[in-house]
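Have a look at this one.
What follows is chain A.
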Amino acid sequence: MPPSVSSPCVLFLALLVATGCAEPDPDRLKIGVAFDTLQTEYWVAGYEALRADLARRGIDMIEAIADNDSNRQLDQIHAFIARQVDGIIVAPKDAMSVVPMIHAANRSRIPIVIYNRPPSANDGHSVTVVADNYQIAKATVTYMAEKAKASGKHYKAMILIGDLGDINAIQRRDGFDAAVSEYQDILEVVARVPTEWSQEIAYAGVTNSLQIHPDINFIFTSSDFLFSSLVSALKNRGKYAKIGKPNHVLLGGFDGDSTAYRMLEEGYLDADGVQDVYFECAASLDAVLDLRQGKKVASIIQDPGFVIHQGNLAEKKSLMWGSQVAK
Partner candidate 1 sequence: MIQPVLEFSHIDKAFFGVPVLTDVCLALAAGSILGLVGENGAGKSTLLNILGGILPADAGQLRIDGKPFQPARAADSSDARIAMVHQELNLFGNLSVAENLSLAELPCKRWAGLRWVDRGTLAARATSLLGKVGFEADPDTLVERLSPGERQMVEIAKALRGNPRILVFDEPTTSLTRPEAERLFSIIGQLRAEGKSIIYVSHNLEDVLRICDQIAVLRDGRVQASGPAGQFDVGRMIHQMVGRDLDGLFPRHQASRSNEVVLEVRRLSQSGVVNNIQFKLHRGELLGISGLMGSGRTELARILFGLDRYEQGEIILHGRPLPQPRPARCIRRGMALLTEDRRQEGLLMEGSVTENIAFASLRRFASGPFAWLHAKRLDQQTFELTRRLSIDCREIRHQPVRTLSGGNQQKVVLAKWLLRGSDVLILDEPTRGVDVGARHEIYVQINRMVERGAGVLLISSEMEELVGLCDRILVMARGEIISAEERENFDRREILQSAFGKERLS
Partner candidate 2 sequence: MIQQRSIGVLALTYAPLLLYGLVVLFLAALAPQFLSVANFLNILVLASPVAIAAIGMTFVLISAGIDLSVGSTMFLAGAIAGRLVVDAGWPVVGVIPVMLAVGLGVGLLNGWLIARLKLVPFMVTLATLFSARGAGLWITETRAINLPDSFRQLAVVHPLGIPLPILILVVVLLTAETVLRRTVLGKHLYALGYNAQGDEHENGREAAKAGIDISAVLLRVYAIAGLCAAVGSIITLAQLAAVSPNLGQGIELEIIAATVLGGTSLFGGRGTAGGAVLGALLVETVRNGLNLVNADPYFYPLITGAIIFGAVLLDSMRQQRLTLLRHRNIRIPKAIG
């Protein structure tokens, strides 16, 4: 390209950018982000990470929170479509309610990415970005079990199960079961406590189970957000102790939030399965933009996550989103 042609172009582009900074540019990309809830730190962290990433890429973010109401969320998606957004990222309430949203977006040819909660089988086109809940949970529990095996003792285990309507909760439970099944000689699961993702129910369940099995010494919670209930119940029984103390209970969690980070730092928590929020957000955005340009994108992008534990804490903590929130 001869320079005589390119320099006016560059000048033109520069002008464009300058005017774009002064007032909202109609050509600037708009992405609609609809979250079902901001009820836990995990969702807040994901939301904030998306916001930061979008800002960095110079894309406008249109926000919508549905407060656990899937009808409201569908309305919000319709509103996005009416405003002719360039892409939609949605964290739905459940697998079913997101299907009509996918269809609506498909009809208007707007790319849609499902964040963290996979939709049930449907004939629409969408991309789902989700943590590999099963593998991360399995790896976390396997790490705990190895540690248990090394101690040479016999262990009684308890799991806090999430809401039974949440497929992620089910996969984490299945990961737990898969890991435990390989250590049947040293591990016996004596309590499966359903929590419905509620701290009160979790607290009551743990208290009741500790009442009948005071010798439980291996606990996995399907979400870090239940740690406060778990720790309170353990403290009441005098069973909350640092690693290495004789009354320490092997503890494992899932998510990678700030409470888990602090417990790791202070030496109470043995292992935590971390969802890589930064990876998930970047992957979601990449997927939306790729779809918009007509590129092929795999329909499921899995966040492999990782297990953080006392052994790799220093090395991995910067990747744990909870460590950033905790600052």
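How were these candidates chosen? In short, all candidates are chains of the complex that A comes from, given by their letters.
Quick note on the criterion: a contact is a pair of C-beta atoms (placed from the backbone, for glycine too) under 8 Å apart; a residue touches a chain by one contact, two chains touch by 3 or more; residues count from 1.
Quick caveat: nothing in here was measured; it's all calculated off a predicted structure.
Chemist: Only one of these touches chain A in the complex, so go through 1 or 2 and give me its number.
Modeler: Looking at every copy, the candidate touching chain A is 2.
Chemist: Write out the stretch or stretches of chain A touching candidate 2 in their complex.
Modeler: Chain A reaches candidate 2 through residues 37-41, 43-44, 161, 164, 190-194, 197-200, 203-205, 207-209, 211-212, 225, 228-229, 231-232, 235-236, 259.
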